[in-house]
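Working notes, beginning with the structure itself.
The complex appears here minus one protein chain, its other protein chains still in place.
Per-chain numbering from 1; labels A and B assigned in written order.
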């Protein structure tokens, strides 16, 4: 650093201050403080980095210029889901989580950071109502981690290794979960039938060496598991734990998994008030009953109510914070670290704004729009639905009958400013609708795919005639 | 209810250059050399912290008459409730033990004692329900070693005032003892309780020590309270409670045990926890031999151990005894040089919570079997099991072969 270098982020670059501090500690130069760093390890040159934009206006212009190269889903008509969802974020949510007091708080005690504790306790409590379970953690990183941890908990509780996977899982999520648990657990896939679990197939593979049955509902294709209660009974009969990965967006109208026998319910909160942010705003929840057997295996923090010296004052603290030392198999112990707390506060604000009526109306809207989109797309000659299951928000279509490929549909529609969905294989396209994709938007998608199908059929017919 | 007992002559030998203060003749000699007892003064410092905190139940303290506590309680501005009086003009170890017994009968939940290791030993005898040899009397009764976070019995805490303080039962300072006692009383008032951990009571034979032959013995254990923080750990999910840490170390050791191997379990709180983990009984002060999950010899002598080792592969399982870092040669003299010579190249399983290593403040672990060749073989670095799948590599030093071996 040269003496003339003064930066607004670094107040003590002011030359007089710097000298005063050196004098105070009796050092001739800052170099003295690095006495323990051997000369052979010194870089000895300037880092090769782009020339800085030290004036804020220049920085802002540069970054905004880069971001202006993006074409967002405000400009494109998007039917993309597959892990990140395009839901409306009420303005109050952004207002709250952009407050400096929340944004720059970190790890104070519940005295000076009382608001953070209360906001996260309320997040736990609001999620608990939605999920109908008594215990919800402070958010972990994302739904992938939540499910990986949920399964690891099941392994620690049962002391068993086998996990039966009975739903179609998002491939990236499966990848993460597998790498996280593979030392302790073996994942076995029980192929789905018509979009949801093969209950008979599951029954034939269950045994007293099964730690957990893993259900995803909605699945990667948006299929809602209709046999959860039967799966729970079968799992519990052999002492296995039912772990359900889910997206909580539908539980204003759908029965929550806990009321159908799920033991550990986990998933992602991005749908609840978080922008898409190019897939960069995820948080994971893990919910269990108020049962120490499960709670003691949870690695995440749990905030609880506490009394204070003043009657009626609401205090907070960490519940059972030594719980990880009670783990049955400590080789499976995890960690607590910076994860996704602010996203939890956002989800809490979202649920408070929505209220019971809002979540009910949203759930109904999503079911209705999903059904409507299924009807419209299945009406295109040659296009069929992937399965007959009940779907929420996402579903698949098979376009092979129309002489199309999934990638071909994507490529063609992108030219019209439409992202029609995510190809799952050569002919299967996963389509996602939300409250932000209107009837008109869905009609536009159907018309575009319909036109492609018609053109393809016409070409085929011409080729046949030729 | 808080209680206090002071050993009025504790610490007089130290400033006088005498290795301890046990024995009337030593005390007399110390007085002749100009030493003044400091235990009462240190007890007063501790109780002043208690006096400064609110709470009616802390305003009166159960104690023994005169210099054995009453004077210090009064000096701290608290109300003494005298339940015991010394038998004669000068106090004796038996008076300490008798006083503690009277304090327990009167409803003491925490006995603060000002003194050193000898006093701790007399206090342990007074708390005890099983026989234990006290300094001044024959066999007394001692609690079953390793009892964990009990809330029923009477706990004890040392106010450091002696010359020898090998036993990890003392607070770091008189005021720190007072703060812990105040927290104990506050917890009691709100219907709660501080956790306690069984800690070893070690004492040297001072007669031998004055002849420069250090030979401390383990006399028992006593439940000692520890502070659970005012705040909770906000960043790390590691066991903060001392008992949880000891239990984790014991689980780690249990997991490392192999079939067909005789494990010679030494004395001490960590070994008692290991025995509990294994589901076997443990003699508090003895060495017990465990093979395939069963005790095959309890309270084994050196001769018994030699016999057991001859029957098949064997390992000595030891922990860090007391505050000085001894693995061998203090409190577990059954593990003689002869026994260790008969074990294989990797003769020790060392088990201790990480905190025990931390508490050494950078000093090495120590071995002193009496045979320099055996000590040299053990010096270097030991793998110390601190939890399931967790260990530390820690230096081991043999003080009797200073300059040899490769310890730092």
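The working rule: contacts are C-beta pairs under 8 Å (C-beta built on N, C-alpha and C of every residue); 3 or more make two chains touch, one makes a residue touch a chain.
Just so it is clear, contacts and distances are computed from a predicted model.
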{"item": "Name of the absent chain as recorded in UniProt (options \"Cyclic GMP-AMP synthase\", \"glycine dehydrogenase (aminomethyl-transferring)\", \"Peptide/nickel transport system permease protein\" or \"Sarcosine oxidase subunit alpha\")", "value": "\"glycine dehydrogenase (aminomethyl-transferring)\""}
{"item": "Which displayed chains the unshown chain touches", "value": "A, B"}
{"item": "From A:390, A:406, A:431 or A:448, residue that would touch the chain that is not displayed", "value": "A:390"}
{"item": "Of A:240, A:262 or A:319, the residue in touch with the unshown chain", "value": "A:319"}
{"item": "Option from A:167, A:221, A:260 or A:396 whose C-beta touches the chain left out", "value": "A:260"}
{"item": "Positions on chain B where the hidden chain makes contact", "value": "49, 52-54, 172-173, 175-180, 182, 190, 192, 227-240, 245, 353-355, 357-358, 362, 380-381, 383, 386, 389-395, 406, 408"}
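Heads up, the rule we're going with is that only the chains that are shown with their structure count from here on.
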{"item": "Centroid distance [mean C-alpha coordinates] between chain B and chain A, Å", "value": "52"}
